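The structure follows.
With one protein chain held back, the other chains of the complex are shown just where they sit.
All chains are identified by letter, namely A, B, C, D and E, in their written order; residue positions are counted from 1 within each chain.
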Amino acid sequence: LRLSKRFAFSASHRLHSGRLSDQENRRLFGKCNNPFGHGHNYVLEVSVSGPPDPRTGMVVPRSQLDAVVEHAVLADLDHANLNQDLPEFNNVVPTTENLALFIDRRLRHSWQERFGNGPVRLEKIRIEETPRNSFEVVSEPT
Amino acid sequence: LRLSKRFAFSASHRLHSGRLSDQENRRLFGKCNNPFGHGHNYVLEVSVSGPPDPRTGMVVPRSQLDAVVEHAVLADLDHANLNQDLPEFNNVVPTTENLALFIDRRLRHSWQERFGNGPVRLEKIRIEETPRNSFEVVSEPT
Amino acid sequence: LRLSKRFAFSASHRLHSGRLSDQENRRLFGKCNNPFGHGHNYVLEVSVSGPPDPRTGMVVPRSQLDAVVEHAVLADLDHANLNQDLPEFNNVVPTTENLALFIDRRLRHSWQERFGNGPVRLEKIRIEETPRNSFEVVSEPT
Amino acid sequence: LRLSKRFAFSASHRLHSGRLSDQENRRLFGKCNNPFGHGHNYVLEVSVSGPPDPRTGMVVPRSQLDAVVEHAVLADLDHANLNQDLPEFNNVVPTTENLALFIDRRLRHSWQERFGNGPVRLEKIRIEETPRNSFEVVSEPT
Amino acid sequence: LRLSKRFAFSASHRLHSGRLSDQENRRLFGKCNNPFGHGHNYVLEVSVSGPPDPRTGMVVPRSQLDAVVEHAVLADLDHANLNQDLPEFNNVVPTTENLALFIDRRLRHSWQERFGNGPVRLEKIRIEETPRNSFEVVSEPT
Partner (left out) sequence: LRLSKRFAFSASHRLHSGRLSDQENRRLFGKCNNPFGHGHNYVLEVSVSGPPDPRTGMVVPRSQLDAVVEHAVLADLDHANLNQDLPEFNNVVPTTENLALFIDRRLRHSWQERFGNGPVRLEKIRIEETPRNSFEVVSEPT
């Protein structure tokens, strides 16, 4: 049984790679290379799986899932400038690919801290940059 | 080749577990423990897989899929109070987790009756409680 | 300049009119007459209009709009059984038409209390019962 | 007969008013006051009205409407940082209220240039900052 | 109090005007001029307004509204080829503008037949050709 819950956050980023020349950056990223950045309403969907607890009928209480996602992801990412506010993106281009991998690492770490090797497993995350683009990471055990 | 079709139904429920004290119920389920219940527009997505029939070009005629879902699920769940109208939820909390497992059992049973061991297999169901929450059960053969 | 904001709440109701016989109720309301009720994820859109404040650039701070809607509407309606939890629907059928009029009265009253005859006016509310049905009330000054 | 067409663009902004102290800015705008900005996928809906041309059956050829919106709005706003890339927002807080008024002025000007006092009128614009917030400006003749 | 209900139908059309040369048709309509036609999932939203009936709490019973729309619109338009199946489009280009005017005429006529000068008025129709395009006709009394 898999439970998925969606969370929204807004952030800005600039796509610019230190390993490419300015001209290559402009050609590759186009408008996304604009020096002052641009932004998105990201939608994050977190999926966990496990059996329902026979006492509560729930895989995991919603408030516990919310607390992990708030702490591990939203507190730092909501209304942030990814390039400026997050040290992880000092040398890494904040494409939504890299953002998805970053969120997956953060969530797996917090999930492990909070739920250990319990029966409920973090299974995958999916992030939508726009309604037309999405990125999915299937989590593997730490 | 997997075909998925979405169905909508409206129902009400109250989350309250007989294995917990009243106080524990209130703490765990919050507003969902309201004695008179509340409700949702549920969306059910049923996925079946198999090869297209070479004569018709279809995995399964839509009307046959609709008939199974109507008979096995919608007839009893649409505009129902899950706690009161369904004996299955007399001693089981009607969380959407348990509702998903109930729908999966019902559909697998009807599918087996109607299509036996034919080439088209019921693969999974997914139910959205709200646009932010969804629950998925991958069906296993009876 | 009109600002509209959407809010979600879940509630249950039973459509049954004391002015009609049981048979007429069943014929008119069909499944919605089920004695134990059913439910919906309602979406409420509140529209207010006025000029942006030159200091803040906003028609109204979001937190003030949220507070009025929370106090006047969501606190009582979210996760409620309309028939049982709200005295207003003891003798009034809780169709979404009547629910819309109820919300409009409540909001107009709270808006007047909070903003008086200020430049920002409550303009209309729209409520969706399902993605296929919606109901709109254009507010008139108290 | 009113024709409405939707356009998407991504941009970033920071909400900070020069007429308020830093503390007032933080209290009023909260996370939206983050110095490095954040961003959104904005959706712009442009509505024009008039009779269909009897030869073409259209109020306005789609390509002409697209060209006006591209030229007047999207060319400057898509993938922009509103505060940095647009002189209009040097002294004006780029709330979506002010952004809506800016887009309305730009579009009315371009529409007048392109279509003059022809039978097709720019009627209103609506901009969604997120799926939960929208802002509408009813255009008045220049 | 305004009630709006949405209906879906699928149809195909070819945009080609008998008053234009083949070359002008191709230039004006582009791919929509393809001789064999193409199609859309149209969404029709019908809005009616009036006071709720004090006995039923409804502006109009849903089944009566459905019956008028089914009879006046869906029976002929769903799964139709607009150019071939509807005499009205023999000499009129089936743009969604003209389709909206056609649906409005049909609905007003059926509404008048069914409800006469009763308190509930057909107010407007809106038709979406795609999620990005919509067309609205405000109905006037016959």
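Operating definition for what follows: contacts are C-beta pairs under 8 Å (C-beta built on N, C-alpha and C of every residue); 3 or more make two chains touch, one makes a residue touch a chain.
What you see is a predicted model; the values in this text were computed from it and never measured.
The chain that is not displayed touches the following shown chains in the complete assembly: A, B, E.
Check E:L3, E:L44, E:A80 or E:I127 against the missing chain and you find that the one touching it is E:A80.
For the chain missing from the display, the contacting residue among A:A8, A:L74 or A:V92 is A:V92, taking the whole complex into account.
Where chain E meets the missing chain, the touching residues are 8, 10-13, 30-32, 34, 36-41, 78-81, 83-85, 130-131. Residues of chain A in touch with the missing chain: 15, 17, 19-20, 28, 30, 92-95, 97-98, 100-101, 131-138.
Seen from chain B, the chain kept out of the figure touches residues 1-6, 52, 54-59, 61-63.
In this text, only the chains that are shown with their structure count from here on.
More than half of the contact pairs at C-E come back, by residue number, in A-B, the repeat among B-C, A-D or A-B. Taking each chain's centre as the mean of its C-alpha atoms, the one that lies farthest from the centre of chain A is E. Counting C-beta pairs in contact across B-C and across A-B shows that the higher total falls to B-C. For the pair chain D and chain E, the distance between C-alpha centroids works out to 29 Å. Shown for chain B are the residues that touch two or more other chains, namely 30, 131.
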